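Here the structure is laid out as structure tokens; the discussion comes afterwards.
Here the complex is missing a single protein chain, while all its other protein chains stay put.
A, B and C label the chains in the order they appear, each numbered from 1.
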Amino acid sequence: MADPMRIRAQATGDKTTVRVLMAHEMEGGQRKDAAGKIVPAWFIQEVTATHNGKTVLTAEWGPAVSKNPFLQFVVKGAKAGDKIGVNWKDNRGDTRSDEATVS
Amino acid sequence: MQSRRQALKKTAVVAGLLATTSLFPQFAFAAFNKDAFDAKSVADALKALGAGAPTESKDVSITAPDIAENGSVVPVAVATTLTGVKSMLIMVEKNPATLTAMFHMTDSVDAAFSARVKMGQSSDVYAIAIMNDGKVLFAKKEVKVTLGGCGG
Amino acid sequence: MTKTLSLIALACLASTGAMAQKSAVQSIEEYRAMLQDGNPSDLFEAKGEGLWSQKRGPKNVSLQQCDLGKGPGVVKGVFVELPRYFADTNRVQDLESRLLTCMETLQGFNATDIAKTPFGKGEQINMTALATWIAAESRDMRFNLSQNHVQEKTFYEVGKRLFFQRAGPHDFSCASCHGQDNTRIRLQDLPNLTKNPGDGVGFAAWPAYRVSNGQMWGMQQRLNDCYRQQRFPYPGFGSDATIALGVYLGVNSQGSASVAPAIKR
Partner (left out) sequence: MKKNHKILLSALAAAAVVAGCATVPGSADLDQLTTQIVKASFQDQGIVKAAVLDTDETNRACSAADVSGQPLDDASAKAIEASNLKSVKWPSNGKFLGDWKEGEKIAQSGRGLTWSDDAKTPNGGNCYNCHQIDKKEISFGTIGPSLYNYGKLRGVADPASPDAKPIVEYTWGKVWNSKAYNACSNMPRAGHTGILTESQVADVLALLLDPKSPVNQ
């Protein structure tokens, strides 16, 4: 199973800045292995973010997002104590969901 | 967007069944617009998304380094202060596939996203805002990719 | 992604010389600054913290009784005092070789097998995550290696000799690149490690996340890759040569603040 994400959500006024690190290879499908064979693409394709369970953002990514992806976005109206959830799904169908409390 | 995504998901269920025969593995991805992510140019990617020709706009901003010491990790921030934004996109013109990331807006998030992308060579990097009224606005910045260390 | 060597034909640079070169260096500095926010080492740190208290290995116990130099279970502050002499093993050990001892004695792992495992595979993944977390627990603390035990002093002297050892087809020693002030390889600044290079530089910056390959590296892997590029043979994981070098670098860094885990090119 995939390693957990690191989600930091910091409120300033009525906005919350969310910083997410995801543990993923993000293999681009261009690289050759030692034997000269193309390493197949393996990357996060879909990302969803929620605020107290309600979807606030969906994203689609290609294989050119960097390994161990970093994502920053701003949620309006989220305040300290609220829950920010992040979910990703990769092209092999693996998924990972984690949650953080806004501080 | 929602209805389009729903439609794609339904297709994916069928495709998923087909995919078990490994005949059409490329259809197994739900909600992922493969055509757009395979496109080789800004224009083709926008066409695959059903969007029109883009116009350069001062209201869209892109933040990226002038020179990236390593093309594996290039920090890129895209934003606009405009309202009525449907999606924000990051594109790297000279990558094998141009479209890199696509963020679908709701009223609950700012149209401002930071991510990190891979670049195979020096290229223009685009921030593109697809508006609810169909307008497509962009800003671009050239990022030079160089080699930092011994280089093996 | 394929490492593409991009020969940048910067017309403006070619014509305006030194000034433009300076601005290229400034641009690289801006790039490095942009990476500081959101260091993926966080992911490895979190993993390491979990591994420390997780019951693992043939004996199914945690590492919580591991003595890293300040008593069983003490993690905060140990990183900036390693490598040091350990009476129970009667040898000088760095963080990773000491963790290996604990994984063997407490958890029942086979230390020889783990030492032979390539970096980034099997238990070495866990080793790096543990080292990342333990280093992070001493972030901003100042290096203060002991030189009280005769073996610690001896290892400093051996480390110094290893640092200046010229060999291999390129005649390289550590000092070829790290023996002078204000030099660089390509665009990479090289700290002078024959003296204290300052806060968060050199020894005080590892473990670090390497953006060039998306890997988390501990000090053992850092030294290993230096030796690879030096065209030297392969230094064994936790071998006395790597530990003696660590003592030399760590003692030279006396008083410098650790920024580990850092983010690097």
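Rule of thumb we're sticking to: a contact is a pair of C-beta atoms (placed from the backbone, for glycine too) under 8 Å apart; a residue touches a chain by one contact, two chains touch by 3 or more.
Just so you know, these numbers come straight off a predicted model, no measurement behind them.
Chemist: Which of these, C:Gly120, C:Gly236 or C:Gly255, touches the one chain of the complex that we don't see?
Modeler: With C:Gly120, C:Gly236 or C:Gly255 as choices, the missing chain is touched by C:Gly236.
Chemist: One chain is left out of this view; which of C:Ala111, C:Ala244 or C:Ile263 touches it in the full complex?
Modeler: Checking the options C:Ala111, C:Ala244 or C:Ile263, the one contacting the hidden chain is C:Ala244.
Chemist: Taking the full complex into account, what residues of subunit C touch the chain not shown?
Modeler: That gives, for subunit C, the contact residues 5, 7-10, 13-14, 17, 21, 24, 90-91, 149-151, 153-154, 157-158, 160-162, 164-173, 175-177, 179-180, 182-188, 190, 228-229, 231-236, 239-242, 244.
Just so we're on the same page, only the chains that are shown with their structure count from here on.
Chemist: Go ahead and note the Å separation of the Cα centroids belonging to subunit B and subunit C.
Modeler: For subunit B versus subunit C, the centre distance works out to 36 Å.
Chemist: Return the distance between the CA-based centres of subunit A and subunit B, expressed in whole Å.
Modeler: Roughly 15 Å, centre to centre.
Chemist: If you average the Cα atoms of subunit A and of subunit C to get two centres, how far apart are those centres in Å?
Modeler: Distance between chain centres, rounded to whole Å: 28 Å.
Chemist: Residues of subunit B that touch two or more other chains: which are they?
Modeler: In subunit B, residues 72-73, 75, 116, 118, 120 touch at least two other chains, as defined above.
Chemist: What parts of subunit C, by residue number, touch at least two of the other chains?
Modeler: 1-2, 38, 211, 214
Chemist: In the complex of these two chains, what residues of subunit B are touching subunit C?
Modeler: Its residues touching subunit C are 65-73, 75, 116, 118, 120-122, 144-152.
Chemist: For the complex, give me every residue of subunit A touching subunit B.
Modeler: Touch list, subunit A to subunit B: 15, 26, 28, 30, 45-46, 49, 51, 54-67, 69-77, 89, 91, 93.
Chemist: Quick one: which bits of subunit B touch subunit A in the complex? Just the residue numbers, please.
Modeler: Residues in contact with subunit A: 5, 28-33, 37, 72-75, 77, 92, 95-97, 99-110, 112-120.
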